[in-house]
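Heads up, one of the protein chains got dropped from this complex, but the rest are sitting where they should.
We call the chains A and B, going by the order they appear; numbering starts again at 1 in every chain.
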Amino acid sequence: MHAPDGFIDAPISAAAGVLAAGAIAVSLRGARRELDERTAPLAGLVAAFIFAVQMLNFPVAAGTSGHLLGGALAAILVGPCTGVLCVSVVLLLQAFLFADGGLTALGVNITTMAIATAVTAYAVFRVLVTLLPRTRRSVTVASFAAALISVPASAVVFTLLYAIGGTTEVSIAKVATAMVGVHVLIGIGEAVITALTVGAVVAVRPDLVHGARGLRQRLKLRVNGELVDAPESEPAPARSPRKVWIAGLVASLVLAGFVSFYASANPDGLEKVATDHGIDEKAEEHPYADSPLADYAVKDVDDERLSGGLAGVIGVTVTVVAGTGVFWVVRRRRTDDGSGEPGDGRGRSDNDDSGRDGGGSDADSSSTTSSPV
Amino acid sequence: MGAGHAHRLYRHGNSPVHRLPPHTKITAVLAFVLIVVSTPREAMWAFAVYAGLLALVAYAARVPPGFLLRRLLIEVPFVAFAVLLPFVAEGERTEVLGLSLSVEGLWGAWNVLAKGTLGVAASVLLAATTELRELLLGLQRLKLPPLLVQIASFMIRYGDVITDEMRRMRIARESRGFEARGVRHWGVLAKSAGALFIRSYERGERVHLAMVSRGYSGSMPVIDEVTASRAQWSHALALPAAALVVCLLGWVL
Partner (left out) sequence: MTADTTPAPPSLEVSGLAFAYPDGHQALFGVDFSIARGERVALLGPNGAGKTTLVLHLNGILTGGTGTVRVAGLPVDKRHMAEIRRRVGIVFQDPDDQLFMPTVREDVAFGPAASGLKGPELEERVDRALGLVGMREFKDRPPHHLSFGQRRRVAVATVLAMEPEILVLDEPSSNLDPASRRELADILRSLDVTVLMVTHDLPYALELCPRSLILSEGTIAADGPTAELLSDDELMRAHRLELPFGFDPRSVRASSAPS
């Protein structure tokens, strides 16, 4: 779903462009912090992977097939910052090389398909991984949930942009119906594929799954054939909880913003729709009683409520989950800092350590792989 | 969209448009599209003039119309959306061929179709006349963050390599009698995707080693610099300038 030019009006496209540029700037710094000088080749290769995997067709039924959008997958595998970068670069090149997605809509596309998906997915994933028991299955479950929510979240952000800057007066409830309804379905597919893919990676190279860093226990006995020559390093400072915190905050702000917007806009919209449909039904019902259109029009109101509700529920769920996550991380951090018991932190201990002495671990790791230059 | 990405849009040539420095072309196309998007949709004639302008550029670039039109197919999903608009949009309604359509929706559909099509056409012209490498140099010149340009350049360099690996994995699957037919087979496909990720990531690590071995220290050495003369700029910007005049007329008339 690459939005073309003219879909969203110029001011909002520009605003989304500014937002996207800002997010990319933040991600560039974040990625550099995570991967230091390895950023360019690693992010480039992951972008190439996302680009390729979007072409992998997953047959659904009767000749139809779907493919991965990849935002959630990227965020889980390489972290939110690098994930945002990779998907943004893919979108950028798709726009310039394949005319896929309008150039003026690039900001909109990056905001909805890179930022919204990656940030939401990562927040959800991180929260679930923290809450669930530390097993591989939890990583799979968390990936599923993260990808599932990321797609409608992207639709919600798109709807929000459309609500402010859409070039056609369509009731927002209708856009939300169409977008969220369809995207929940797409989200299920995305979730299954993402979970299976992350599961496949975790089974072989758990150390490569950024979101599962904390999971690494002493189970790395497998020496993968020739893999020995690529020494895996602990990427210098692992994620500090603060970043998760900020990501969660941003996600909940965006969603909260949308929910409140929706709440305030909705009565209007509903009223309007109701009157419109009063007129509609008179005009339509007689000549087209048995056409699918008529059905659609009659069913519409129900659907709208349902979908409005659905959108609301998803929004609120995400907000609550993200909010809980923020709370959890903050509380967790406080207790960790206070007690500092190794037993308590378990898998997370490496995160917390690097959070505290980020500078020192940098030097350590540089001696093993990336040498100082 | 699957197959659409497999082939590149670039058409080799030596037209005046091909020879323009990439950053001037990118600027021109961006400005043009922005102007198109800002044009009031009621000024239908303006869009016809825009199409005419693009046709002129296509002629100068020796891009055959058939090529251009075929690439417009990428828009199809949005055409479907646009077709729906008159049925679902709000407001005053009108009867066309016995169907009750929203006037607002009709305008909306026209708006999306006209602007979207012109946008795609402009991007196709840019992609058809600018080599990948040049495009990156142009973006770099336009002050896109260097790290982002590097990532993009690695993606372009390895896009084919990874796609090829994916193709080989598919052939390997099929040679062993596996063909993905439905949801039941997603597990196998996802395993391939996972393996592909691991290969890509490890290749990234090896590429990094190769770079470091040749003195990489975080920033790419500048090997090529693109520059544009004033004449080249004025040639490139003729397109958005003409469009701007049309746009302003569109607002005034």
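The working rule: contacts are C-beta pairs under 8 Å (C-beta built on N, C-alpha and C of every residue); 3 or more make two chains touch, one makes a residue touch a chain.
All values derive from a computational prediction rather than experimental measurement.
Student: Just to verify: which one of B:Arg11, B:Arg157 or B:His185 makes contact with the chain not shown?
Tutor: Only one listed residue reaches the unshown chain, and that is B:Arg157.
Student: Write down which of B:His12, B:Arg176 or B:Arg214 is the residue touching the left-out chain.
Tutor: Hidden-chain contact among the options goes to B:Arg214.
Student: Of B:Leu9, B:Val112 or B:Leu132, which one is in contact with the hidden chain?
Tutor: Here the residue in touch with the unshown chain is B:Leu132.
Student: Taking the entire complex into account, which one of B:Arg93, B:Lys115, B:Arg141 or B:Arg203 touches the absent chain?
Tutor: B:Arg203
Student: Take the complete complex as the reference. Which residues in subunit B touch the chain that isn't displayed?
Tutor: Subunit B touches the missing chain through residues 132-133, 136, 153-154, 156-158, 160-161, 203, 206-207, 209-217, 220-224.
Keep this in mind: only the chains that are shown with their structure count from here on.
Student: For subunit B, which residues count as touching subunit A in their complex?
Tutor: On the subunit B side, the touching residues are 1-6, 8-9, 26, 29-30, 33-34, 36-38, 41, 71, 74-75, 77-78, 85, 87-91, 93, 98, 100, 104-105, 107-109, 111-112, 114-116, 118-120, 122-124, 126-127, 132, 135, 139, 145, 147-148, 150-159, 161-163, 165-166, 180-183, 185-187, 189-198, 200-209, 211-212, 216-218, 220.
Student: If you look only at subunit A, which of its residues touch subunit B in the complex?
Tutor: 1-7, 9-10, 13, 24-25, 28, 31-32, 36-49, 51-61, 65, 67-68, 77, 85-86, 88-90, 92-100, 102-105, 167-171, 174, 192-193, 196-201, 203-205, 208, 227, 230, 232, 272-273, 276, 279-280, 283-284, 287, 293, 370-371, 373
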